[in-house]
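Below, a portion of the complex is reproduced, with chain positions unchanged.
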């Protein structure tokens, strides 16, 4: 089946920042994304799990599929939000069907 | 004093406190006992709804005396003022950075609704009445402390450190627990006794049982937090977590006596001032002061001050309120 190049950006970020991130994405013209729940994790700021949660609402994973040429805009927008916060951003090359969407 | 200790003793033998202790012990012993997140959230919604509704019904029954406004003003003033005390204490007593100190201070100016709920059930079990509108006071005290803390940071040249926007204010003022607490209060006020008659089998009878399971989860969370935060707090910080609630309680006591609240009202105002937030404020701090270390303020609020208030604080505050208003 005929597929098309795209980028899969995965942003793991604190839940309280999710709305700010998706707004920033929308402003950057990225209107397609999916948010996945996160159970726990570990990083420089230590380990946490959702069970240990009253005060912190934990983190979420935001996945965006975008056309390669829109990657930079996306990363700039995302970085402006993530910058001062804990979390990680990764980008992978993928193939998508239905290119018109991205 | 002795009297207070015996009270604390009795208090220790309630299912609520023992459930909290069980959770604490299970977490520290690394048991895999956990309360599902959704269930814990639902129990807190239940507790907020029940306590707000009861408060509203009480106000509908006894009518609104002008004190409501006065009490709200007093509570808001406490919430604004206490962070300055806490900040000063932290900077003088501990080695925390100005940023972390301000973040912690915000928590102690704000309130812990579970501590408040537990106090109301202690009062109820001892047959001590309190002003129904204290739940409204509780809601009003959640946010002001955040303003003071952020002002402390920006003043400290750390202006760059503060990420404050209209959106965050909106999130703070309309955060779920405030909305539900105030909403349930208004619904209870509007429907009064007839409304209560319809749902008391749901919000009155099982209340203490639900509180037990909720405190079990609080114990698990506090215990896991303490385990994870080993080494984050030195003895100075811990000392702050034990001293600050007493200072808060004293301030709350003064305000309550000036306001001329009832015995129960005095006790609850002390509890509110003595308690530290662990839901609304931490979320706000993550957004506004991302560089402040969450383990510090969460461990202090949830791991040190919450248990202190639960086990020693509440019975002491109640005893003092009784002594000073009924003596």
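When the chains are written out, they are named A and B in that same order, and each has its own residue count from 1.
We take it that contacts are C-beta pairs under 8 Å (C-beta built on N, C-alpha and C of every residue); 3 or more make two chains touch, one makes a residue touch a chain.
Since the model is a prediction, treat every value here as computed from it, not as a measurement.
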item	value
Counts per chain label over the entire file, given a single displayed copy of each	A x3, B x3
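Keep in mind that, in the parts below, only the chains that are shown with their structure count from here on.
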item	value
Centre distance in Å when chain A and chain B are each reduced to the mean of their C-alpha atoms	34
Residues of chain A touching chain B in the complex	14, 16-17, 19-20, 45-57, 84-86
Chain B residues touching chain A - in the complex, by the definition given at the top	34, 37, 40, 163, 167, 171, 218, 220-221, 224-225, 228, 278-279, 282-283, 286-287, 290-291, 294-295, 298, 301-302
